[in-house]
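Every protein chain of the complex appears in place save one, which is left out.
Up next, subunit A:
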Amino acid sequence: MAVMKFLCDTKRCIECNGCVTACKNENDSALEWGIQRRRVVTINDGEPGETSISVACMHCTDAPCQAVCPADCFYRTDDGIVLHNKDTCIGCGYCLYACPFGAPQFPKKGAFGSRGKMDKCTFCAGGPEKNFSEAEREKYGANRIAEGKLPMCAEMCSTKSLLAGDAEIVSNIYRERVAARGNPGAIWGYTPKVGA
């Protein structure tokens, strides 16, 4: 049994937004206007130490959205992926308040711009509907996990910055990278190679 996680290698992310586009394209059937499940945020933009991070649902082990939801529409799959049932979702927005990563998205619908059904990253694992069914495609988008594939965003990442998969494998890849390139500037802001 796996525990699926995303990891964005910030030393590699070049803010191309390819992951955002790949996600939009792959899950197009489920995404209403104005909804994007993934975003890229750049810290220290244009300054020394500029760092970009791609972020979507983190599929938390102890997910705040799941704990706060009054309709109890969330569930965790055997792979540790946090999914939700749009038929049970009431569009109250509590998950959006509770989520530290701003993952839940709401289409504006109905009178007074009230919230429609929540949408978020599914780790390309569809939803509670039957695998590959029309209903699943329309409500949740792709189900690449059932096909034995990983999420489209990570698969399409041009610099292999965004990693997705079983936490152990992902962290092993990252650990190898860190060991190979070193981690300059981590200790007292001192960079051994430059000597500054």
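We adopt the following convention: a contact is a pair of C-beta atoms (placed from the backbone, for glycine too) under 8 Å apart; a residue touches a chain by one contact, two chains touch by 3 or more; residues count from 1.
The rule is simple: contacts and distances are computed from a predicted model.
Chemist: What is the protein name, per UniProt, of the chain that does not appear here: "Ring-1,2-phenylacetyl-CoA epoxidase subunit PaaC", "Formate dehydrogenase subunit gamma", "Spermidine/putrescine import ATP-binding protein PotA" or "NADH-quinone oxidoreductase subunit H"?
Modeler: Result for the unshown chain: "Formate dehydrogenase subunit gamma".
Chemist: Could you tell me which of A:Val55, A:Ala135 or A:Leu150 touches the chain that is not displayed?
Modeler: A:Val55
Chemist: Which listed residue, A:Ala98, A:Ala135 or A:Met156, touches the chain dropped from view?
Modeler: Touches the omitted chain: A:Ala98.
Chemist: Touching residues of subunit A against the unshown chain: what are they?
Modeler: Residue positions of subunit A that touch the missing chain: 10, 17, 20, 34, 36, 39-45, 47-49, 51, 53, 55, 64, 67-72, 85, 87-88, 90-94, 96-102, 105-106, 108, 112-115, 183, 185-186, 188-191, 196.
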